[in-house]
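First the structure, then my questions, so here it is.
A single protein chain has been removed from this complex, and every other one stays in its place.
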Amino acid sequence: MSQGGGKYGMASRWDSARVAGNIYLAVAVLIALLPLLLVAINTFKPHVAIVANPLSLPTSINFANFTRAWRGGHFSTGIVNSLLLSGSTVLITLACASLAAYALARRQIRGWQAMTIYFLCATTVPIQLFLFPLYFVLAKLGLIGNFLATATILSAINLPISIFLLRAYVLGIPREIDDAAFMDGATPWQTFRHVILPLMQPGLITVAIIVFLNSWNEFLITTTFQKGRGNLTMTLGYLSMNGIYATDQGAMMAGAFILVAPIIIFVLILQRFFIAGMSAGAVKG
Amino acid sequence: MARFRSVAFSHALFVAPALVVSVAIVLLPALLTLLVAFADWDGASTPTFVGLKNFQAVFSDPVFWGALFNNVQWMVIFLTIPMAIAMVAASILMRRKRSSAVFQIIFLLPYVLSPVANAVIWQNIIFDPISGLLGFVSRSWFPLFNPLTDTRTALYAVAGVDIWHFWGYLAVVFFAAMRQTPEDQLEAAFIEGASGWQVFWNVTLPNILPTVALMLVLVTIFSFLTFDYVYLITQGGPARSTEMLSTFAYAFAFTSFQVGKAATVALAMSFFGLIASLVYVRMSRSEIQL
Partner (left out) sequence: MDLARLELKNVAKTFNETEVIKSVNLSVADGEFAVLVGPSGCGKSTILRMLAGLEQVSGGAIEIDGRNVTSMLPLERGVAMVFQSYALYPHMTVEDNIGFGLKIAGQSRAERRPKVLEAARILQLEPYLARKPKQLSGGQRQRVAIGRAIVKQPKIFLFDEPLSNLDAELRVQMRLEIARLHQQLGATMIYVTHDQVEAMTLADKIVVLRDGRIEQAGPPVELYERPANIFVAGFIGSPKMNFLDAVPADGKLSLPGLGGAIAGSSASVRTLGVRPEHISITDAGAFAGTVKVVEQLGNVSYLYVDSAAGATVTIEQRRMTGLHAGDAVRFDIEHDQIHLFDGDGRRL
C-alpha cells in the first residue's frame, strides 16, 4: 500500500513530510530549470516580444534569431576552435595522466610519495598563482592564440584530478597481473600497453568526458590565452556578443541556446560517467 | 636485478610527461610569481627588484581589504547556503530512489554549463531591467531593483548565480555518499523507532561526515579563488563592491600592467587557501593510500 515512504516507515502517500519533500524538489527543479526554460521559449521570439513579456510563449517558430546569433557569435569558427581545443586537451591529458597514474599506483619509483603529494596539492592551486608569468612568457614566445599551447595549459590544470581518478582504477588491478605479464616477458611499456591500458578503459572514458566538458566550458585560461578574433572558442564567441546585442535579445537567447543545447544533450546521454566521476572524486569513507 | 632497475626507470619515464607539463606550466610560473611579487614589472621589459614595495602598496590599499572581505563573505555564504540546500535535497532523494536519477541530472544541469553561458543568461534574461524577468516583474507588478547595480547587494546577487550553478554538484555528491550508508545501520535505527530526522542525525550524518568535511574544505579553498562569475557579471563593480582578490589581481596584470602587484595579490589569495589546502592534503592521504 505504501508506495511513497521508501522501505522504512509505513508513511502513506499523503503524509505531510512527503508532501513537503515533493514541494521542495519541485521548487528546486523549477529554480534549476527556469533560466534554461526562459532561454528556450525566448529563442523563438523577436526582441520586442521578449521585452514585453519574457515569460510568454512564442507565437511562431522561426529561426531568424539563430542565423543572426550564429553570425554574431562567430560560431562557425567557434565550434571548430572549441572542438580542436577540447579534443587536444583530452588527448594530452589522457596520454600523460594514464602513464603517470600507472607509475604512481605501482610505487616503483623512488620519490613516488613526493610526486603524489605534489599532484594532490596541485588540485587546489589557484590559476592566478601561475597565470601572470605564464602569460607574459608565452606572449614573448608568440604563443598566444596557439591551440597546442592553450591545450597544454588546460591539460596541466586537469592533470591532477585525472591522475587520481585513473590511479584509483589502476589500484583496482591486482599487482599479480603485472607479475604475470613480467613472467610472460613483457617490458613495463608492454605491460602498460597490452594489459593495464585496456583494463583502465572505463576510467579513460570517464576522464575523457569530464576533461572535454571542462575545457569546452573553460573561461579564464581560454580568454587569456586565446585572444584574437579567429581564435575564439564557441564560449568566448558567445561572450563577445554580450552587450553588443543587448538590443537584440532574440539573438542573445538564440546564442545561448546554440551554446547550451549541445552540452545538455551531451551530458544527458553520458550522465552515468559524469555522476560516477563526480562521486569518485569526492565521496570519502 | 634486471627487473627492478628497468622497471623503476621505465616508470620514471612514464610519470615524466605529466610532471614536465605540470612543472612547466604550474610550478615554475608559480615560483616566478613568488619572485615577481618583489619586483616591478610591466610584463614586457625587464623587471626591477623593489623589495617589499608591492606588499606595502597592496596592503595599504583599501580595495585589497575590501576584496578580501568579499572573499570571506563568499566563503561564509557558500559554506552554509548551498550545503544546506544540497543536504536537504539529497536526504529527500534518499526516500525516492526510483526517481532520483531524473532529479539528479536536472539539478546537475546548471553545474555542467559554462560560467559564460550561465552568467550571460542571468544577466540578460533575469537581471536585465529591460529584457529580463526582474525588469518585467518590476514593470508589471511591483518594482524590483536590479541588485547588480546596488553596491550593497551586488555581491549577493552574483553569489546567488553561483549558488544556482553549484548546489547541484553538492547534491549529487551528498546523495552518493548517503547511499553508501550501510543498510543494516539504517534498519537497526528504524526498528528502534527512530524518526526520519533522528535517523538522519544519528546514522546518515556520521557516515557521510568525511565527505561533508571534504566539501567544506574544498569550498573554503575555492572561495578564495573564485573568479569567473564575478568577472563576467560585474567585473568587480559597481564601485568595487564585488571586487574579489582574483579580479583585483587580474586587473593589475592585464589592465594596469603592474604584474608585481598582481603577483602580490595572487600570493595573498593562495595564502588564505593554503591552510585549507594543507588540511585537504592531510585528509586525502589515507584515502589515496599514501
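Letters are used for the chains, namely A and B, taken in the order the chains are written, and counting of residues starts over at 1 for each.
Note that contacts are C-beta pairs under 8 Å (C-beta built on N, C-alpha and C of every residue); 3 or more make two chains touch, one makes a residue touch a chain.
It should be emphasised that the depicted structure is a prediction, and the values quoted were computed from it without experimental measurement.
K.L.:
Thinking of the whole complex, not just what is shown, which of A:118, A:147 or A:182 touches the missing chain?
P.N.:
Among A:118, A:147 or A:182, only A:182 touches the chain that is not shown.
K.L.:
Which positions on chain A touch the chain that was left off?
P.N.:
Residues 174, 176-177, 179-186, 190, 194-195, 198-199 of chain A touch the chain that is not shown.
Going forward, only the chains that are shown with their structure count from here on.
K.L.:
Counting in whole Å, what is the centre-to-centre distance of chain A and chain B, each centre being its mean C-alpha position?
P.N.:
Using C-alpha averages as centres, the distance is 15 Å.
K.L.:
For chain B, which residues count as touching chain A in their complex?
P.N.:
Listed in rising order, the residues are 3-4, 6-8, 10-12, 14-15, 17-19, 21-22, 24-30, 32-33, 36, 41, 43-44, 85, 88-89, 92-97, 101, 103-110, 112-118, 120-126, 128, 130-133, 135-136, 164, 168-169, 172-173, 176-177, 180, 186-187, 190, 196, 207-211, 213-215, 218, 221, 224-225, 227-228, 231-232, 246, 249-250, 253-254, 259, 262-263, 265-267, 269-270, 273, 276-277, 280-281, 283-285, 287-290.
K.L.:
Okay, in this complex, where on chain A does chain B touch?
P.N.:
Chain A residues touching chain B: 4-6, 8-9, 17-18, 21, 24-25, 28-29, 31-33, 35-36, 38-39, 42, 47, 50-51, 53-55, 92, 95-97, 99-100, 102-104, 106, 108-110, 113, 115-137, 139-140, 152-153, 155-157, 159-160, 163-164, 167-168, 171, 182, 187-189, 192, 213, 216-220, 224, 235-236, 238-239, 242, 246, 249, 252-253, 256, 259-260, 263-264, 267-268, 271, 274-275, 278-279, 282-285.
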